[in-house]
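Only one protein chain is missing from this complex, and each of the others stays in its spot.
Entry: subunit A
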Amino acid sequence: MSRPILEVSGLTMRFGGLLAVNGVGLTVHDKQVVSMIGPNGAGKTTVFNCLTGFYQPTDGKILLDGEAIQGLPGHKIARKGVVRTFQNVRLFKDMTAVENLLVAQHRHLNTGFLSGLLKTKAFRKSEHEAMDFAAHWLDQVNLTDIANRPAGTLAYGQQRRLEIARCMMTRPRILMLDEPAAGLNPKETEDLKALIGMLRDTHGVTVLLIEHDMKLVMSISDHIVVINQGCPLADGTPEQIRDNPDVIKAYLGEA
């Protein structure tokens, strides 16, 4: 077992009187695929929002490589290598696919004002590298053909893949995918599974997944966390979860 890259303990999020997340704990090991499942409204996305700094958690600890990151603003957490996608795709719709990928590299580019103004050699080199990196990832997610089309005009499945590629532009360590298979057909879901597998095995990315497609979750996850009504319900390998009576009860109701 590799070392834990993300450790979450006692994560609590309260909106006024509503306790959306209550004491959720989570340990994610390096280069694993960890899934978070639970019925609708269980608080999975809220956990994501807390982990990525979009919400400030009311209580709890989030350790990334042993460093506390709770309460940091979203862009700082993203810079530490925790990058997410959204349940409803959030691409820059008027920009082309390749421009979406270039924007995401903003932080790694030569953003010096004068060098850009005068088009120095360093600036052109940096732009060139960015373009190559974007082209590489467009190829990886099989979108090279539509590279110059506005992102808003792409098919839904393509937009999903582009969003994942865009995350990869930031060279993340943990990739958090919020229902990546929602709205995909079975073929596209298979492709997505292969893509996630590749991200983990070839690119050494840790993947944290929220997903309702049980077939996908069970086949790809190294570890599963179940949340119900904001509380942690179960936690274990896919086999353990499948046979856990509490999980079955939460999903199917009282027998």
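By definition in this document, a residue touches a chain if its C-beta (ideal position, glycine included) is under 8 Å from a C-beta of that chain, and two chains touch if they have at least 3 such contacts; residues count from 1.
Note that in this section contacts and distances are computed from a predicted model.
The subunit not displayed here is recorded in UniProt as "High-affinity branched-chain amino acid ABC transporter permease LivM", chosen from "High-affinity branched-chain amino acid ABC transporter permease LivM", "Beta-glucosidase", "Chemotaxis protein CheA" or "Tricarboxylic transport TctC".
Of the listed positions A:Glu99, A:Glu129, A:Glu190 or A:Asp222, the one in contact with the omitted chain in the full complex is A:Glu99.
The hidden chain makes contact, of the residues A:Ala134, A:Leu208 or A:Val225, with A:Ala134. The residue from A:Val47, A:Leu91 or A:Ile164 that touches the chain not shown here is A:Leu91.
Listed residues A:Ala78, A:Val141, A:Leu154 or A:Ala234: the one in touch with the omitted chain is A:Ala78. Against the chain not shown here, subunit A presents residues 52-54, 73-76, 78-79, 83-84, 86, 90-96, 98-99, 102-107, 109-111, 113, 116-117, 119, 127, 131, 134-135, 138, 144, 147-148, 166-167, 169-170.
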